[in-house]
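This is the structure I want to talk about, given as structure tokens.
Left out: one protein chain. Kept in place: all the others.
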Amino acid sequence: MAVPKTDIVELSPGDLLPRLKDQGYDAERVARRREWVQRKTGADLEHIGKVSYDPELMRGNIENPIGVAQVPMGIAGPVLVHGEHASGLFYVPMATSEGALIRSYERGMVALTKSGGVQTALLADENQIVPTFFFSDVHSARAFSRWLPQQREHLTTAAQTTTRHGRLTDLKTYQVGRQVLVNFGFFTGDAQGMNMLVKAADAACQWIVRNFPECRYFVFSGMSSEKRASGFLLTRGKGKRVTAGALLPHDVLRMYLHCTAEQLFAIWHSTMIGHLHANAIGYNAHLANGLTAIFIATGQDVANVVNAACGITYFELQKEGLFVSVTLPALTVATVGGGTGLPTQREALSIMDCVGSGKATRFAEIVAAAVLGGEISMGAAITSGEFVAAHEHYGRNRPK
Amino acid sequence: MAVPKTDIVELSPGDLLPRLKDQGYDAERVARRREWVQRKTGADLEHIGKVSYDPELMRGNIENPIGVAQVPMGIAGPVLVHGEHASGLFYVPMATSEGALIRSYERGMVALTKSGGVQTALLADENQIVPTFFFSDVHSARAFSRWLPQQREHLTTAAQTTTRHGRLTDLKTYQVGRQVLVNFGFFTGDAQGMNMLVKAADAACQWIVRNFPECRYFVFSGMSSEKRASGFLLTRGKGKRVTAGALLPHDVLRMYLHCTAEQLFAIWHSTMIGHLHANAIGYNAHLANGLTAIFIATGQDVANVVNAACGITYFELQKEGLFVSVTLPALTVATVGGGTGLPTQREALSIMDCVGSGKATRFAEIVAAAVLGGEISMGAAITSGEFVAAHEHYGRNRPK
Amino acid sequence: MAVPKTDIVELSPGDLLPRLKDQGYDAERVARRREWVQRKTGADLEHIGKVSYDPELMRGNIENPIGVAQVPMGIAGPVLVHGEHASGLFYVPMATSEGALIRSYERGMVALTKSGGVQTALLADENQIVPTFFFSDVHSARAFSRWLPQQREHLTTAAQTTTRHGRLTDLKTYQVGRQVLVNFGFFTGDAQGMNMLVKAADAACQWIVRNFPECRYFVFSGMSSEKRASGFLLTRGKGKRVTAGALLPHDVLRMYLHCTAEQLFAIWHSTMIGHLHANAIGYNAHLANGLTAIFIATGQDVANVVNAACGITYFELQKEGLFVSVTLPALTVATVGGGTGLPTQREALSIMDCVGSGKATRFAEIVAAAVLGGEISMGAAITSGEFVAAHEHYGRNRPK
Partner (left out) sequence: MAVPKTDIVELSPGDLLPRLKDQGYDAERVARRREWVQRKTGADLEHIGKVSYDPELMRGNIENPIGVAQVPMGIAGPVLVHGEHASGLFYVPMATSEGALIRSYERGMVALTKSGGVQTALLADENQIVPTFFFSDVHSARAFSRWLPQQREHLTTAAQTTTRHGRLTDLKTYQVGRQVLVNFGFFTGDAQGMNMLVKAADAACQWIVRNFPECRYFVFSGMSSEKRASGFLLTRGKGKRVTAGALLPHDVLRMYLHCTAEQLFAIWHSTMIGHLHANAIGYNAHLANGLTAIFIATGQDVANVVNAACGITYFELQKEGLFVSVTLPALTVATVGGGTGLPTQREALSIMDCVGSGKATRFAEIVAAAVLGGEISMGAAITSGEFVAAHEHYGRNRPK
């Protein structure tokens, strides 16, 4: 490209991935594709091929399947949850290859349980999508900005034609010059909901272009921050907003976390400055670790960890010990759709009785309680000087 | 907790996860633990138990193992890469349960290849860790801020005692009141490096406390933004900084992406406003999707997607077509350590000839090229109106 | 403080500023205070003492007055505004000591005017205040989060007891652990409104503590981002949200801005990447310059520039030329209260017929149009290479 190349390269047909009948999800064709990759690259894909179920089940979850990634799954807990949708002792499946992670979460969850458990609260349940509309000038866009809020009933109806589970719950406009970002809030039930949202929003947008003169749109504007970190996630949310809190008594801190309330608070206090100085979004010890491991285990859209991890961990000293909480404004979790129905994923959800309809809010509360465990455990490991030792002991991700 | 509970709850011993001999990594004990979970929760964990290899291999990657998550793995590509460390046609394994994702990346990679391929550049290779030191007052901290930069040789020596692969490459101090954040930059070779970093930094910190009067430290300050999104990642980086770019000729745009250069640029241009308005970190279409799928397939620390996805996608119109690029300032990828040695993960790396020592930079260039494919494909799908249809066709993450 | 000092220093009474009768706003006492400073510091404060009006007028605007800062005031324009509240040609007073600034804004405003003028739109008019409430645990806070939205009428009544001009227009809660941030939106008419807001919010908070068991509050939580830059400002706004846009025809670009549409767009396009890479809030060329100069001239609360400058400048190529716009989501401007009634400030407002009640929306539209002029002029100066020369010619802020 030193001299800009504009010639189209002719790939030989043999370089393209094989196109197989019915997209090739049956075991034989998955094997054939895998063998093609082996031949083409010299790789040996023995273990990837060891799928314990009929690969036809993967249809709708992946294309060009060659098998499975086997990600180690362990179990942490128990964590005692006092929520509205989840109540009792829970064991939490986590899939990861990071040594010491599960031990750390387990320790935190047990400490929370010994402290009397975790109170959780589901505060909002709305996913966001923000199409954007274009106009010829500022005044036309202004007219639209004022017209649209009055059309809510029509928009609801249009959206409803595409989904039985979704429901338009909010509508905001943000005009920027002659462009208008339209923020639809949707309730998406037990599904993560992005596909539902896109279809519903697109239907609403099509109604709009039929009814407002001369406008065009894109169904995405980037504002909704799906799988991105942003300030928007904090003020507008995405999916479930959940908070979880507990009071750690001095005895539990000393016996199970090997530190005092003051020491654990000092970690929070000093790392807050590090976060501020880094200009981070939110504040937390390692929410991404726990969320990722739970998301992989349970068939969530793992890329959503980017938004889900924009949470706020909070510690506060009080006479009786240390109050700790975690708040997740953008927890996009599901118990139906996506990967939640795949065999191991569904089994993992079943450990927490979170399979299927009516379970997403329950799951959200458990997740919040579980990751709170990780936050206190990490903090305690740092303050007690056990962090390095624990990773030395449990981890092995050092090159040999 | 309406009345703050400070009583310690006595968990019955039967509620705690079983502690097994040698932590229980052999097949029989993994089964016993799994059965314990089944009994305790009523779940049936048949497929989770189907590990195709000796679970002893998981030691160091997980605790309390019960089996594996089987995440569907597919293959995308080929993408033609013109890099320094990677050169040629590559097929990229991706593990995901999000329908349409692989098809989308595949389309983008093929379009890039037909355009003559992707130029890549590795621009930095340094991981960051930022311990923080505490002093009695501002003047003591100032004395430290001025003393420390002169001790670089000693710090290097101290760090070196813990690692053969790591190397201190940068040292910066950020004093905030009477606290001093000390930013160590380390070259970590082919490893993701956080464990190596923590040990090396801790050794350097211990040297410091022996040589500077009256200071304390925590080995983490939060500033390094490991698994968090922040502005720091953009200016200071984390792991590999890689960029990948290509020129899409008009013909390729029309034939393979079903849009014009102007249309694809319009998506970039308008969604930039959405990102700005959301106060997002970086700008991209869906970097997290591709990164997550590759990270799961290849045994990366998947939670690192949160930092790795803080990238910048860039489109620019030129006479011959559309120039497109993606820049990843914080791509923490590895070819040794962590989950990279697990059976399916190692096989996935082998598809790209990225197994083991000396391959991390090659892998980084391939990853950058691959996700550039996803960026253009997503943009094209939106502008051509194919996004909804494609998800309707390939996805099924809608509740039934 | 090397040994932490906890002794209280006894300042000699002669070190404290003189306390004068009635706080000392009459000319004689202002002089006496000034002379005291002169004696104490050896400074000669001749010009600071040259106040052209009775300093009693400063009461309520300042304490310990010693005179005035005389900030050079110039005039820029005309700018042709097509707004709802402002319509016609406007001349804009700007107070600054930065050479070349007014010339730059003037050039931009004239170019906009020659292009047919600027369309403006007022999109929101609501200031924000966010008290925060504390509870004993997560469940109590949750109960509050659900109770509060139903009390809107009571809150409105309570707030109304403190102000005739303010009006509660929005109410949102953000629970974080056991703390609940309560976002009150208020319409504040022609005043900047913070004092009005604080009083009204405080009254509402006092009603709350009388009616919800066991809660405490602080009237500020920091979330409202008064005089701070934040993502909140973009999604929730502060004061007036205004946008201004115009189409610059090719001829105007060439003749008055000495560049082409493509060149000016290239500046926007490339500096967008710089903003993204800096992790800036919003995007603009130099909004702070114009806003500061207008704010000083017209008696605004100048520190509000920090929030007001979080705007988004947007350029878009079209066949006829370059469409340009600026969007200010947090323009906290006033035509009553604060410094707007001081002699020179009121005169400056009168140049735009923006004195007193009913004029704040008019003023907001003029400000938006004016700063759009600065955005295009700065961009043009960079692209045409005139930036350095212009500052060489007009500026002199180089040390001699």
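A few points about this structure:
Residue numbering begins at 1 within each chain, and the chains themselves are lettered A, B and C in the order written.
Here is the rule we use: contacts are C-beta pairs under 8 Å (C-beta built on N, C-alpha and C of every residue); 3 or more make two chains touch, one makes a residue touch a chain.
In this text the structure is predicted, and so the values were computed from the model without any measurement.
Among C:Y174, C:Y314 or C:F363, the one in contact with the hidden chain is C:Y174.
When the full complex is taken into account, the listed residue touching the unshown chain is C:M272, out of C:M272, C:L317, C:L331 or C:A364. Among the residues B:T161, B:T235 or B:S357, only B:T235 touches the chain that is left out of the figure.
The chain not shown here touches chain B at positions 82, 119-121, 123, 137-139, 141-142, 145, 174-179, 230-232, 234-236, 243-245, 247, 279, 312, 314, 323, 325-327. Take chain A: the residues that touch the chain left off the picture are 1-2, 4, 136-140, 230-231, 234-235, 269, 272-273, 275-279, 281-283, 312, 314, 316.
By our rule, only the chains that are shown with their structure count from here on.
Between chain A and chain B, two chains of identical sequence, the interface residue sets overlap for the most part, with shared numbers making up over half of the total.
Centroid to centroid, with C-alpha atoms defining each point, chain B and chain C lie 40 Å apart. With centres defined as mean CA coordinates, chain C is found 37 Å away from chain A. Centre-to-centre spacing of chain A and chain B amounts to 15 Å, using the average Cα coordinate of each chain.
Residue positions of chain A with contacts to 2 or more other chains are 82, 119, 174, 176, 179, 230-232, 245, 247, 279.
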